[in-house]
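Right, I'll just put the structure down here and ask away after.
Of the protein chains in this complex, one is absent; all others appear in place.
Right after this comes chain A.
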Amino acid sequence: MSRPDVVVTGLGATTPLGGDVASTWDAMLAGRSGVSALTQEWAAQLPVRIAAQLAVEPSEVLDRVRLRRLDRSEAIAIIAAQQAWADAGLADSGLDGERLAVSVGSGIGGATTLLAQDDILEASGPRRVSPHTIPMLMPNGPAAWVGLELGAKAGVHTVASACATGAEAIALGLDIIRAGRADVVVAGGTEAVIHPLPIAGFSSMRAMSTRNDDPERASRPWDRGRDGFVLGEGAGIVVLERADHAAARGARVYARLAGAGITSDAYDIVQPHAEGEGAIRAIARAIADADIAKQDIVHVNAHATSTPVGDMLEIGALHKALGDHPVLAATKSMTGHLLGAAGALESIATILAIRDGVVPPTINLDDPEPGLSLEVAAHKARHMEIPAALNNAFGFGGHNVALVFARP
């Protein structure tokens, strides 16, 4: 039996750049930063006082009573999934729920709910703890809510691989359709942990930028002045569909999800492998899985978080696994790092780059590393034909995921 093609027929997102995909993509192409100062009172004591916060609050989209029982990460997953679902034209399609699966994960989960309810426990005792606490903080909460929203009965799955989550959730969706367990998979990632504890934790690792007085210039992948990532929040969701299923209903197809590669480093819990060995294998596997000539993969949306070590390791890995021809983008320079949603949002950017024939800009790349031997569309978007493109996502724990998208 031949392997079915899988295509992308719907996109949804709510991000620091916009409340939907169109506004986010426009802002990206314009090179706008979504990073700003944290003006909340709790931020004053932190070493890091900047973040990429949502452009549109969930309360502008979902009603108050509904939000009472949703963690912020769940609310934005629902919002992005609703958009993707409508975008795919599946809302009134009569799709059998038993042929619909969900694959949505987050890097950290409902941490803000956990912490807020712990405050209530300490201050007012156990009886005051919300009965919604557990479904709000459980890691599978976002996927489960999306499944409820859309009536998915072919399985609701939660991948958790830190900052590779969004990409790995999409890779799982590809597997599910190839294996014949569903015709449509709603896949992606969500994250909303702009809160003092996660910020303090990441900043104790010295992983975050402390460029507090210049937020919009703080996320600067591959620039010599980079000093860590900027925490972002948001959700990105794609609708994956078996190609013949999409064709039969006359669906608009953005791109083909041609292949995926997943590896693990088995090296260190947080440091990437010193030679990028796991990343190289993930990229090579994705290319082999896609069965596309390397020369056709002319663009890479890189993981590039703006950390001193990771950014350059990825360059080395791309050289080895793909070659010296692709034009890179680090859209985290604008969105900040959405952790578990990053791979999903950046997959959306990769898909739209293919559709529109444009590599989004990488802002703040004023003083490139001498070792930056691959081309980057610095500061300004670059228009070019993109037959196929790669998205990388790596995560604490030694997770490496690479996805290859191609023109339909």
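Basically, a residue touches a chain if its C-beta (ideal position, glycine included) is under 8 Å from a C-beta of that chain, and two chains touch if they have at least 3 such contacts; residues count from 1.
One rule holds for everything that comes next: contacts and distances are computed from a predicted model.
Asks: The hidden chain: which UniProt name fits, "TonB-dependent receptor-like protein", "Acetolactate synthase small subunit", "Acyl carrier protein" or "High-affinity zinc uptake system protein ZnuA"?
Replies: Result for the unshown chain: "Acyl carrier protein".
Asks: Touching the absent chain in the whole complex: find that residue among A:128, A:206 or A:383.
Replies: Among A:128, A:206 or A:383, only A:128 touches the chain that is not shown.
Asks: Would you indicate which residue among A:44, A:65, A:123 or A:269 is in contact with the undisplayed chain?
Replies: Considering all chains, including the one not shown, the answer is A:65.
Asks: May I ask you to list the residues on chain A that touch the chain which is not drawn?
Replies: Looking at chain A, the ones touching the missing chain are residues 63-65, 68-69, 127-128, 130-132.
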